[in-house]
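The other protein chains are all here in position, but one chain of the complex has been omitted.
Order as written gives the chain letters A, B, C, D, E, F and G; numbering starts at 1 within each chain.
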Amino acid sequence: MQVVINGEQTTLEGATSVDDLIRLLDIQGKIAVEINGEIVPRSRFGVHDLNEGDRIEIVRAIGGG
Amino acid sequence: MQVVINGEQTTLEGATSVDDLIRLLDIQGKIAVEINGEIVPRSRFGVHDLNEGDRIEIVRAIGGG
Amino acid sequence: MQVVINGEQTTLEGATSVDDLIRLLDIQGKIAVEINGEIVPRSRFGVHDLNEGDRIEIVRAIGGG
Amino acid sequence: MQVVINGEQTTLEGATSVDDLIRLLDIQGKIAVEINGEIVPRSRFGVHDLNEGDRIEIVRAIGGG
Amino acid sequence: MTETSPKDFLIIDGRPYTSRLLIGTGKYRDLEETRRAVEASGAQIVTVAIRRTNIGQSRDEPNLLDYLPPDKYTLLPNTAGCYDVDTAVRTCRLARELLDGHNLIKLEVLGDEKTLYPDIPQTLRAARTLIEDGFRVMVYTNDDPIMARRFEELGCVAVMPLAAPIGSGLGIRNPYNIRTIVENAKVPILVDAGVGTASDAAIAMELGCDGVLMNTAIAKAKKPVLMASAMKKAIEAGREAYLAGRMPRRAYASASSPLDGTFFS
Amino acid sequence: MTETSPKDFLIIDGRPYTSRLLIGTGKYRDLEETRRAVEASGAQIVTVAIRRTNIGQSRDEPNLLDYLPPDKYTLLPNTAGCYDVDTAVRTCRLARELLDGHNLIKLEVLGDEKTLYPDIPQTLRAARTLIEDGFRVMVYTNDDPIMARRFEELGCVAVMPLAAPIGSGLGIRNPYNIRTIVENAKVPILVDAGVGTASDAAIAMELGCDGVLMNTAIAKAKKPVLMASAMKKAIEAGREAYLAGRMPRRAYASASSPLDGTFFS
Amino acid sequence: MTETSPKDFLIIDGRPYTSRLLIGTGKYRDLEETRRAVEASGAQIVTVAIRRTNIGQSRDEPNLLDYLPPDKYTLLPNTAGCYDVDTAVRTCRLARELLDGHNLIKLEVLGDEKTLYPDIPQTLRAARTLIEDGFRVMVYTNDDPIMARRFEELGCVAVMPLAAPIGSGLGIRNPYNIRTIVENAKVPILVDAGVGTASDAAIAMELGCDGVLMNTAIAKAKKPVLMASAMKKAIEAGREAYLAGRMPRRAYASASSPLDGTFFS
Partner (left out) sequence: MTETSPKDFLIIDGRPYTSRLLIGTGKYRDLEETRRAVEASGAQIVTVAIRRTNIGQSRDEPNLLDYLPPDKYTLLPNTAGCYDVDTAVRTCRLARELLDGHNLIKLEVLGDEKTLYPDIPQTLRAARTLIEDGFRVMVYTNDDPIMARRFEELGCVAVMPLAAPIGSGLGIRNPYNIRTIVENAKVPILVDAGVGTASDAAIAMELGCDGVLMNTAIAKAKKPVLMASAMKKAIEAGREAYLAGRMPRRAYASASSPLDGTFFS
């Protein structure tokens, strides 16, 4: 399945939910996710299915002014 | 006829055009006229008729910053 | 005996030493004394005799910038 | 004859007066002369004799702040 | 200043001016003093206000236009005193009619009476409307470089940042902003408001501004006509200094006279 | 400036000058540039340095006095580069002889090369000696009001406080001191050293100074002749602004256009 | 400061803080230095940025939230780096989700990279949208008093005018504007950006500001942790000086010691 993650074209295999995706990308620590401009609440990571062409943003907090 | 001239309620007698009005008020020097929010070109002072309830603004240039 | 104390002409009776003078004037607290432009050490208050026409300065510390 | 001109040890031959010296050094334009710390007026250039060991300063005006 | 005067024009809306000093005509004792001050200042552009005629008493009122003939000066109607878009726009239209189609105006839409700072969002809307209506807009704004550029992009023919509050005489409060505005600009930048004395005007020009508009600094000096002359010279001095390129600043001293050959050295 | 020019002279040692700008003649590319800058500045008093002739090579050296004829300008010999009383005094005596008895001189006895600030105690001694010897002394000093008065009491014909270090171009570092010096003075107060650009000169005059002496600000501008013209105008602008009496500063705004009769009010 | 500390809280969005120093967490050598600087500064509110995770390399990346636990500090997500409304709004929504519904954010919508000044019209639109969406907005703005009031009317919980460009360290460029903003305000006014050293922070507080937000001044000092301590004291010093009421300025001197009874008088 083709999606865009943080601006990068990516081919996903074996990831249907956001949870799968996070596990697949081996992302640690606190994050937030937006898909196609809409926030995906952490509570719905398990049930929110990914679809062909999704534009996915995965962000975290870092030092900033 | 009741009109408002420069914010003042005024009763007009014997003035049908803007020209009449200016003569009546004995206004000297260069002026511009707006009636009900629309400019009345100087060229039309003679033909523009005044109507009951007109809101008339008559202005001139003075010293300003 | 006529002396000048802190700029004031004064007539002294029954004061021969600086000690006498301080007692006479009932001066409390820490002071320093200059007579005719010379310091009189505290240790010599008892033995330093006053003379006719002495110019005596008696000072203390006060609040200042 | 040994003299010091503007700080330089110099051997003078055939110059007895200040006039001679100026001619010898081929100095043009307006100058002033001091010998051994004393001004030599221009009027006395012809008659003021130079002596062994004289400390001679010859100056002019230049651009300055 | 023969090196530069031939080519050093202030160009506003395609028209060249030799004077970079614009002055307001308010706050003078009378129109005769106004005329003499304008003359002494050498100003070629003077601002005027548009106000209601005093019905019934305007008969023998002296007329500003008789003292400052439009054929001799570029009269610049301004919307001083307007606090909303509609008032400002209607004022400009009346001014255009009054001055026979003359469409160069100075726009100000004010935010409050304490500061007389512009209301930027309303000024933006008014500028847009006026430009669409064919006016050539010189806009009074704050000293924010981003807004200055916005007004330029909008099509204003000149951008006029304030140096300090109108009538305060506090001088250039934030030279940094003015310089940044100048660096970014393709249209003339004129400092408007806040100048108090001659050196303030010179500083504005040294920052690279194309001109200065002032009123109170001249009108409320003890001797307005003499101050007008001072301002004329200050503007020219500042402009020439800017063109001449000032010496670099140095933290320490540097002798003006050659050390070489120092006496008795 | 017809109101004032007839009576507004700078008077130094009894002699009136119409120009209040004094300039130094050091640091220029050549004597021709020096001449053109002096001319553009309108200066009537120019400082010169006294230096040893270059024995053996002075033959075809161009001569400053040919470019700045003493009959046209008041040449002001200065003791720049002197760090002790004796050197300064002997320099003045040679200058007097060189200029046929001309006894107006500018005294400076410097404290160190980093700041080129005056050495006040030595300057006091040198001034005393020179005045007894019949010189008319214009003295370079720091901006201490007490010292300025001391030099005046000593008989100096002009007191010249520094605005900032010589050649620094930092402008008037402490206007407060300069103003206090002016308020106390009965002799002309000329700001000497530190001016960097036109507005600095205008500020000095607005503070009430009687004149300004500068060198580097003109000589080291990218275009010295144009800067000389800028300085001429800045000095006149600042002087006129001082005489005109500036508007009062206000913490808040004050409208330039009458509120009365405001449109749609 | 026992006189005031009990009641002198900075209250933002209904929550009291004893520290009036807010600091950013960017530009430090590492998160350990960040933590030590935050601690030395005594800050209770620290800004954080929201950025994309580095896919595939975030594994052992140290995590800011481990060094600055949200239960100990009020984390203030800011939209630094956003140049349009949409980006800023989406950043805030992600931040809210990331911080479990925390809805206090610092909004900045920038105008260009040279000045990093805010784009005021876009900032207004973003603020409106965010407030409708339930965010508590602390807004970065220019120092225009009219705009500051506009943001307050819009419902922002704090208005944060810039003192000088972000990261410039130029200090309070226009104290006049900051003071006017403070005089008009009913919500906290925090100076944001431009502070370079301790005295700058003290000046902001003496002007009556409720607090100061800074980042570069601490992070880019030679010794960040020591500068953090300096800033903590400077903020307290400036606040206390403001509450204590400074002495009046005088043009002339006034003896500190009584003249009465002067020795030998």
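Points to keep in mind about this one:
Just so we're on the same page, contacts are C-beta pairs under 8 Å (C-beta built on N, C-alpha and C of every residue); 3 or more make two chains touch, one makes a residue touch a chain.
Values in this document were obtained by computation on a predicted structure and should not be read as measured data.
If you put the hidden chain back, the residue from G:Cys156, G:Val212 or G:Met231 that touches it is G:Met231. Although one chain is hidden here, its contacts on chain A can still be listed: residues 7, 57, 59, 62-65. Touch with the hidden chain on the side of chain F covers residues 111-112, 114-115, 117-121, 124, 142, 144-147, 149-150, 164, 170, 173-174, 176-177, 180, 184. Residues of chain C that touch the chain left out of view are 5-8, 25-34, 37, 39, 41-42, 57-65.
Basically, only the chains that are shown with their structure count from here on.
To find the repeat of A-G among D-F, C-G or D-E, check which pair has over half of the same contact pairs by residue number; it is D-F. When C-beta pairs in contact are tallied for every pair of chains, the largest tally goes to E-F. At the far end from chain G, in terms of centres built from Cα atoms, lies D.
Measuring from the averaged C-alpha position of chain B to that of chain F gives a distance of 63 Å.
The centroid of the Cα atoms in chain E and the matching centroid in chain G are 35 Å apart.
Residues of chain B found to touch two or more other chains are 7, 57, 59, 62-65. Shared interface positions of chain E, i.e. residues touching 2 or more other chains, are given as 24, 26-27, 49-52, 78, 80, 90, 94, 114-115, 117, 166-167, 170, 215-216, 255-258, 261, 263-265.
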